[in-house]
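For this view, one protein chain was removed and the others were kept in their places.
Up next, chain A:
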Amino acid sequence: MADSTGKFGVGGLHHLGIPNRRQFFQLGAGAAAGWTLSGTAFAQTERPSTPPDKPRGQVIAALSQEPTVFHPLMPGIEVDQGIWWQVFSPLWFIDPDGKFVPDLAREVPTVENGGLSADGLTWKIKLRSDVKWHDGTAFTADDVKFSLDLINNPDFRVRNRVGHSLVKDITVVAPDEIHWRMEAPYSPYMSILSLTFIVPKHILEKVSDPNSSPFHNAPVGTGPFRWGERVPGDHIQVNAYAGYHGKGPYVERVVFKYIPSLTVLYTQFRTGQVDYTGLQGILPNFVQEAKTLKASKIFVSSTSSVEHIAPNLEFGPFADHAVREALYLAINKQAIIDALNYGLPTQTESFVPQEAWSFQQGLPQHKYDPAKANALLDAAGWARGSGGVREKGGVKLEFTNSTTSGNAVREQTQQLLIQDWHAIGASMRVNNMPAAVIWGDFWQQSKFNSVIVGVNFMLGSDPDVTPRFGSGAIPAKGGRGYNTYQYQSAEADRLLADGARQFDLEQRKKTYGDLQKLIRNDLAILPLFQGFIAEGVKEGLQGFRPNINTSTNCWNIREWYWA
């Protein structure tokens, strides 16, 4: 992996000053994906000392979901990304400090280094010339072109084409240089590319069906580990790639062990059978005990996911802002955090993670105030009717709340909510469903009244939330996106359009700050807390670094080693 961090190290705004338009892609598009870390989240993070000269030992990483999608451009979930990070490489990635770090690219393109035109429409990417695919073939600009073309191939079952669809006129200038034109300036694309893995042209151009080939189950990449074996339902093994172009890898092999039950997963960590507890990590109720375990370390870190109550804004009572505000005031959020989540998560009022550069400080803070909630509803004309349930104009203040059945913490949260809201004359009933059901049409087509859900609102790590809150992104109304809340606001649309066009980081920060204020005041969502993950690492295993900019903390296993 490349040492340099490019020219737009965005460790924090205090490093940046106030950038001008020219500096946008140095800071803006780059920093659009960058975070300014508070530092507290990583207080426990170890600093690697001295990695071994040669890969040594193995790491058994336990995952509660089974990775099954190994083509990194196809629809996959977070756990699949854990494999992609080992086998493939992006052009650049974002490190935990929010800096773009070149990987397959020689440098991160900026206006200053000529990689980007001032209007953001022309991109010129210089690539490393010392990279080889795991089968020994040289990596070239043709692979990058092929990957981008494949994404836009209508026959290919690609995950999505957000940003990529704007890429036109891709030109391979030299084996180590590629240019393209953007149909329109789109600042989040830098962030999107940091999570886009490049696939090998020389293998995939030969397959008759881009959706199915031996590559799909034995991928060949340029990453730090080469594909080893997969025992379906059990484990996946990747082996150190000696020809890797960056730092590491420092372990001989990584075994991703699939353990579906989080309780069993924790037990196996406790008994020393696994070295690291991956996606979903350790259940909150085990964290305190886990911290007392010998020969292991527990890392509790923030995630980009925001746990919230999603109201369907087109559903009767929720269309009334006073109702949403009263419901929000009546939630004993601290009890949910302390009693049900063991005090691990932090309160939030925004859809933007608190570590992000775009996070807006000073949003109105939630206060548990049932008396005020009652007064608000009284003033809004919601009078108590039979059974103490309020009603207005023949509409009762009663609704269902849904979440994934079997998620114990969320189910307990629902019980607290029932009590909290009953106190202000709102009647909530539980209507839970299995994951495969709730996240289908029920969620996508806004068939719910309200849902408890954790969502990563960021686009990659950019705060452009057009697909989440844009008026044209409501699937139930034929929109393109996932605005299942059915939130519609002309002001939000304006801010979103401005944000995607702006080139100045401070301008962008203000735009997305205004958007956060708007969403908070409108209560388009009722935020509960920012997500967190507790992960266990066996004593002696060095190099683990949580990275809120990626979907999985398996992002840098190449840097892990046994002390």
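Quick note on the criterion: a residue touches a chain if its C-beta (ideal position, glycine included) is under 8 Å from a C-beta of that chain, and two chains touch if they have at least 3 such contacts; residues count from 1.
Everything below uses one rule, namely that contacts and distances are computed from a predicted model.
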Per UniProt record, missing subunit out of "ABC transporter permease", "Multisubunit Na+/H+ antiporter, MnhC subunit", "Acetolactate synthase small subunit" or "Cytochrome c oxidase subunit 4" is "ABC transporter permease"
The one residue from A:D441, A:E491 or A:E539 touching the chain left out of view is A:D441
Where A:Y328, A:F457 or A:Y512 are the choices, the one touching the absent chain is A:F457
Where A:T267, A:N332, A:T346 or A:Q542 are the choices, the one touching the absent chain is A:T267
Absent-chain interface residues of chain A come out as 58, 60, 66, 68-70, 75-78, 155, 157, 159-160, 162, 211-212, 216-217, 231-235, 237, 255, 257-261, 263-264, 267-268, 270-271, 273, 433-445, 453, 455-459, 467-468, 473, 475, 479-482
